[in-house]
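Removed: one protein chain of the complex. Kept in place: all other protein chains.
Moving on to subunit A:
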Amino acid sequence: MTVWRTVTWYGLVELGKNRLAVVLVLGFVPLWITLAHVVASPTPLQFRYRATGGLLDVDSSQLMVIMGSLNAVTLITGFLMFSMTRRATDLDRRLVGAGCPRAVLLTAKLTALVVSTLVIACWSTSVILVYWQPEQPGLLCLGLIMAGLTYGGIGIVLGVFLPGELEGMFTVIMISLLDLILQNPLVNSTSDKDIVTFLPSYGPLQTCVGAGFTDTVPTTQMLLCPVWLTGCALIGLVAFHARTRQRFQPTRV
């Protein structure tokens, strides 16, 4: 327990010292949400809400606020976890050699992901509330948490496989952009096609839209978040296990 507590605490300390991430959270999140609110015209728009199966009439500027906050949350958590995982690879291997259980290192990363996601999602929700009162603010926050967890999981996987910060940042940006553009009826007239259900932020977007404009809860779509997180965690676990494997144990006499 002491090992887990110490490793986890230092993981959180490291996150807090990531100045770029702190600046992005404090500056980029409000900026993106504000611009989305100000720039998009408040015209009516139809959005395919799959919890009810019908088309939902939404305000396009409010939908842009949701899209902007999802974009900000996914970019920051994805990059944060990518950066944390990549930088720690060699030290993690050394700690495993020193006797630190790999499960401790991995659960410490997941804890850092959960804590950072909670902070960023709550902050984003409070910024959204400045401009707009959604039907279910708590559910909106939950949708953002789901997006953060999903992209944090993707960030961990990328951190194990990609060699540099630039590659990781570029990949996270590309995934997030494609993911949200394809589902945005403002820029994609065929955003209601079934293929979007396979995108990582499909569940979170459906949840946020349901929270913003209805009093329903899209339970089925929400269940996709744990699927994504578990899938990423499993891939990360296997890769992490392989990377930090000790080839032999000392024979003791």
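In this text, a residue touches a chain if its C-beta (ideal position, glycine included) is under 8 Å from a C-beta of that chain, and two chains touch if they have at least 3 such contacts; residues count from 1.
Convention: contacts and distances are computed from a predicted model.
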{"item": "Identity of the absent chain, which is to be given by its UniProt protein name, from \"Tripartite-type tricarboxylate transporter, receptor component TctC\", \"Glycerol acyltransferase\", \"ABC-type multidrug transport system ATPase subunit\" or \"Chemotaxis protein CheA\"", "value": "\"ABC-type multidrug transport system ATPase subunit\""}
{"item": "Identified contact with the non-displayed chain, of A:76, A:95 or A:209", "value": "A:95"}
{"item": "Residues in subunit A touching the chain absent from view", "value": "2-3, 6-7, 10, 13-14, 17-18, 87-88, 90-91, 93-95, 97-100, 246-253"}
